[in-house]
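Dropping the structure in here first, questions after.
One protein chain omitted, others in place.
Think of it as A, B and C in the order they're written, each chain with its own count starting at 1.
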Amino acid sequence: MEMIKLTIDNKIVEVEKGTTVLKAARKVGIDIPTLCYFELGDMKIENKPGGCRVCVVEIEGRKNLAPACATEAMEGMVVDTHNIRVLNARRTVVELMISDHPYDCLICSKSGNCELQTMAQKFGIREIPYQGEKSTYRVDTSPSIIRDVDKCIMCRRCEMMCNDVQTVGALSAVNRGFTAVVAPAFEMNLEKSPCTYCGQCVSVCPTGALTEVDHTRNIISALADKTKTVIVQTAPAVRAALGEEFGMEYGTLVTGKMAAALRRLGFKYVFDTDFAADLTIMEEGTELLGRLGKHLAGDKDVKLPILTSCCPGWVNFFEHNFSDMLDIPSTAKSPQQMFGAIAKTYFADKIGVNRKDMVVVSIMPCLAKKYECQRDEFKVDGNPDVDFSLSTRELAHFIKQANIDFLNLPDEDFDHPMGESTGAGVIFGNTGGVIEAACRTAYEIHTGKKLEKVEFNQLRGMDGIRSATIDFNGLPLNIGIAHGLGNARKLLEDVRDGKSNFHAIEIMACPGGCIGGGGQPYHHGDSSILKKRAAAIYQEDAGKPIRKSHENPDIIKLYEEFLGTPCGEKSHHLLHTHYFDKSNEVFIQE
Amino acid sequence: MTKVKSLADLRKMKEGLESKLNLREKSNNPESLVQIRVAMATCGIASGAKTVMEYMIDELEKRNIEAVVTQTGCMGYCYAEPTIEVTLPNQDAVVFGYVNEKKANEIIEKYIKNNELVDGIIPVNYETIKK
Amino acid sequence: MVNLKLSEDKINQIKEICKSFNNEKGELINVLHKTQTMYGYLPAEVQEVIARELNVSTAHVYGVVTFYSFFTMIPKGEFPISICMGTACYVRGAEKVLDEFKRELKIAVGETSKDGKFSLSCLRCVGACGLAPVVLVGEKVYGRVSPDGVKDIIAEYKQ
Partner (left out) sequence: MAKFKMHLLVCGGTGCHASLSQTIGDNLKEILVEKGLDHEVQVIMTGCFGFCEKGPIVKVMPDNTFYTEVKPADAREIIEEHIIKGRKVNRLLYQDPENKEHVSDSKHMGFYKKQIRIALRNCGFIDPENIDEYIARDGYEALGKVLTEMDAQQTIDIIKKSGLRGRGGGGFPTGLKWEITSKSQADQKYVVCNADEGDPGAFMDRSILEGDPHSVIEAMAICGYSIGGTKGLVYIRAEYPLAITRLKIAIAQAREYGLLGTDILGSGFDFDIELRYGAGAFVCGEETALIHSMEGMRGEPTFKPPFPSVSGYLGKPTNVNNVETFASIPVIINKGADWFSSIGSEKSKGTKVFALAGKINNVGLIEVPMGITLREIIYEIGGGIKDGKKFKAVQTGGPSGGCLTEHHLDTPIDYDNLIAAGSMMGSGGMIVMDEDDCMVSVAKFYLDFTVEESCGKCTPCRIGNKRLYEILETITQGKGTMEDLQKLKNLSYVIKDASLCGLGQTSPNPVLSTLDNFWDEYVEHVTVKKCRSSQCKALMQYIIEAEQCVGCTACARNCPVNAISGERKLAHYINQDICIKCGACMEKCKFNAISIK
């Protein structure tokens, strides 16, 4: 690789040709503030429209200031990152942004995590010299996401995520000049757009323009209602990230403290979605083997590959974009919904509570789950299986609100019976985890042999699209994995074109899987955080005494006492679902 | 329409087309050319000015003389119609009266080609013509 | 297909337009031009169809439509009136002419009169600076328009 030398703030820096000035500066510890720039290096995600102009620097011999994020470092370049000219421009740019931004920091849900706020603090901005017209847009509330576009600074990160990474195409820059803003077509409600609620726009938004719908208050009311039995389930990825909100090291597992905190918040039963994940494996694994067997036997009506269906963002995506292939995904419900269905039947019976008096809350790393639990097919007589879904971030706020000293909580266990889980359930939180968990079970059931090594390392990693062939005792099983909907689209288009030879594909809407979900603590573009969370998940798996779903004793008991056999009649009724053609669901303005 | 196949073709084509624009080309720079004005008011036309003009245009071209032939109004010498005014480069204009094709031929051959004066010059006050 | 409030005929016409540009994404602007020439404006339904045909998101089409001032989602009046706001026209009093039109028609720029007869818009230089200030009604050009002349121009089309 060709190396070049340049001078930044009198320091000589040697970098590879093609490196930007920003990265060259960071290499020698010179911090250049950025706002629109966004990078998730390991996912090959980069946003550098060069639009905010906060990162401008002076380059000798150039007439104008140059954006460090988009300027390639050149041999012999002399860069000054903080002289008066640069600082004045930077400050003025931030002042201008704030001049078209509401001053409601005190009550903004992004307060403390807002990058514009940080910038204003950093520059010590105490007054705005340029006053004038402010943008006013109506606030758009969807089941999962709130758009408060007055706070949009046109960094275009959400647009990049929605289009380039996720290929959802719900958002685009619209209008121009002062009125330019990012919005769905016809500035209609997100709910009417092809939005999948994956929440990646929210997780990259530097300000409070895109945030989640907060359900904390509904839960407080439920908890205060003496007639209600409020139970909670927590998804695998939550435990690997919640600690971040309390200043803990990235990748710290807080499973025990989380259970303790939930109990102190007043939840009657603290359960684990991992239990439902194990249940999912039982159903989905059985379905896989069934379809595989029929397919191999030459039944042309049975299609392969089978697609995982536990990610609601992904379900929304294929309902919108691949409505011609609705028979391909597994019919198994997601763990959240399986949990709800079992909680409000099996468990409710067990403790003698009417389903109407039971409130099921889920803690999810995800925003699409908020929408999923409100879908009509997951309700019985209007009563949803899962009543409310909170994001990891909302839970952290809730804990802080309740004055719970999270750091000093003791570790506690989940309740039984729906708190028992295996390592297979935990790894659902990582990309590749669901399919790995399925392989652990399917292998043993299909071959009748015991797995010597439960880790399938060939299924792990952060590449957007991965594939592996697993030897099922002579049967080579081709497995595909995609995370990020853009990658999913590529795999699915191959399937549609008949170019795919996969037997099973795991898809997660969010880059990294659930650990990078739209409801997780903000990572501000630091992809090392995602890696640490992933490592924590695998660490929890490794530490579990039982690591295969079909060995979970409470799952075995559930089938014995209640469900019968996987994919049996009762399962079919409670644990499986069907999909809708949403390609028709396009809103036309009057 | 046939395609132009080479630069040589293009140039040949151009030669053929040039004449169509000659009229405009020349009149853009009349000072350097022979200028001939034919009086074409009612009296002139009645006495055959039009024929003379056509003759001049055709003959000058045949004889490869770069000239601009224009028409003008009555020059005031109605008694001597058809009249033409010839201006050679850098010379004063000369007006000839009673011009017919024969006379025109003489004017071209003698005056225009060799700057020899011929019969029939009308002594004039040029101011009146210039207007 | 989408449930559109468009006749089958219209949808087919739009499809034909897209097809004439090989359903190429890159031809979006040409497609929009041609469609707008046909319908006079680009309502949401039409944009939906175009998005589908060119295989781009509707948000993208809308983003493009709202970027270019030539495209409109509001039907123009029977006689669209445009006032040139080029510099030459401006210094020769185009603003006053515009004000007079606003007053006479009781509409703002970008609006269409209630009877659907007139709509008012501003144009960038039409290049007839010699005639400044310039007003266009449809394709007809009125040069050296004074505020006093505004009534007469409107009257021409009032019947």
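Everything that follows uses one rule, which is that contacts are C-beta pairs under 8 Å (C-beta built on N, C-alpha and C of every residue); 3 or more make two chains touch, one makes a residue touch a chain.
All figures in this text were calculated on a predicted structure; none of them were measured in a lab.
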Checklist entry - What chains on display are touched by the one that is not shown? => result A, B, C
Next on the checklist: I'm checking contacts with the chain that's been left out. Which of A:G51, A:G256 or A:G461 qualifies?
Outcome noted: A:G51
Checklist outcome for this item: Per the whole complex, from C:G40, C:P75 or C:G143 the residue touching the absent chain is C:G143
Next on the checklist: Using the document's definition of touch, tell me which of A:N10, A:N64, A:N408 or A:N473 contacts the absent chain.
Outcome noted: A:N64
Checklist outcome for this item: From A:T7, A:T92 or A:N218, the answer for touching the chain not displayed is A:T92
Checklist entry - If you put the missing chain back, which residues of subunit B would it touch? => result 1, 3-7, 9-11, 13-14, 17-18, 20-21, 23-24, 26-28, 30, 37, 39-42, 44, 53-54, 57, 68-74
Item to check | Residues from subunit C at the interface with the omitted partner, ascending | outcome: 24-30, 32-33, 54, 60, 63-64, 67-71, 85-88, 90-92, 123-132, 134, 141, 143
Checklist outcome for this item: Against the hidden chain, subunit A presents residues 49-54, 56, 64-65, 67, 70-72, 85, 88-89, 92-93, 96-97, 99-100, 129-130, 132-133, 153-154, 173, 175-180
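Here is the rule we go by: only the chains that are shown with their structure count from here on.
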Checklist entry - Among line, ring, star, complete and other, which one matches the pattern of chain touches? => result other
Checklist entry - Centre to centre, by mean C-alpha position, how many angstrom separate subunit A and subunit B? => result 89
Item to check | Distance from subunit C to subunit B - Cα centre to Cα centre, in angstrom | outcome: 54
Checklist outcome for this item: When centres are defined as mean Cα positions, the distance from subunit A to subunit C in whole Å is 43
Checklist outcome for this item: Multi-chain contacts in subunit C, i.e. residues touching at least two other chains, fall at none
Next on the checklist: Considering only the defined contacts, which subunit A positions touch subunit C in the complex?
Outcome noted: 163, 168-176, 183-186, 193-194, 583-584, 586, 588-589
Checklist entry - Taking the complex as given, what residues does subunit C use to touch subunit A? => result 1-5, 44-45, 47-48, 51, 56-63, 66-67
